[in-house]
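With one protein chain removed, the remaining protein chains of the complex are shown where they sit.
Our next item is chain A:
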Amino acid sequence: MLAVDFDPANLLAQQLGAETQPAHGIATTDDWTRTALANSEGVRVVPFGILDPSALLHFEQQLVTHANWLRSRLDEAALADDTVVLVDTPRLPSPLAWHAAATADHVLTVLVAEPVAYAALDRLPTPGAARAHYVVNAFEPQRTVQQDVLLLLRERLGVGLVRSVVHRDAAVAEALARNRALLDDAPYSQAAEDLQYLCSWLLRTIDEAHP
């Protein structure tokens, strides 16, 4: 398992336990495999690296012209055959997100059950070869609006929408503030349980698609 931060915000390493923002990562250096960090749980994460705005613009243009940029980068690393690479992207319509989606075997789109998100559904990509999945995050069942949007999403997306949702839970923010993994900080929070479900769902889906 390898987590790749493909978001210029460069926050994934910190969410996974790094104390400072790593300066170098997949976007800043060709020798990106050396920038990988591992946390106490053994999770390996490759940061994005810090790019100034003009460099970022250049990077994005490079992605547009080289459609295989991410794939060739990953090929360089000579990963084991059964490695699952999780790529975290900025929100759509960022070109980084488009690029990663075009490269991936599976695309998991994170939605919120708000009317705005529903309206934006039409603009979501239908990635070519990749399988599209959707999951609702920060769900608040107390709010009728969210319940209704969830029903609409279910109707619209069908089996593409993961059956269970990830609930809004203050424990997520609290764990981040303490720089601890959610599963250690609040193992019995609803969000932790939802994420665990999502994890096993994801692994099962990948297993079924690539036996």
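Here is the rule we use: a contact is a pair of C-beta atoms (placed from the backbone, for glycine too) under 8 Å apart; a residue touches a chain by one contact, two chains touch by 3 or more; residues count from 1.
What we mean here is this: contacts and distances are computed from a predicted model.
> Report the protein name recorded by UniProt for the chain absent from the figure; options are "Cellulose synthase catalytic subunit [UDP-forming]", "Branched-chain amino acid ABC transporter permease", "RNA polymerase sigma-70 factor (ECF subfamily)" or "Acetyl-CoA acetyltransferase".
Options "Cellulose synthase catalytic subunit [UDP-forming]", "Branched-chain amino acid ABC transporter permease", "RNA polymerase sigma-70 factor (ECF subfamily)" or "Acetyl-CoA acetyltransferase" considered; the missing chain's recorded name is "Cellulose synthase catalytic subunit [UDP-forming]".
> Which is it among A:Arg73, A:His99, A:His133 or A:Arg168 that touches the chain not included here?
Hidden-chain contact among the options goes to A:Arg168.
> Would you indicate which residue among A:Thr28, A:Thr89, A:Asn137 or A:Ser189 is in contact with the undisplayed chain?
Considering the complete complex, A:Ser189 is the one touching the chain left out.
> What is the set of chain A residues that contact the non-displayed chain in the whole complex?
Against the missing chain, chain A presents residues 141-142, 147, 150-151, 167-171, 174, 186-193.
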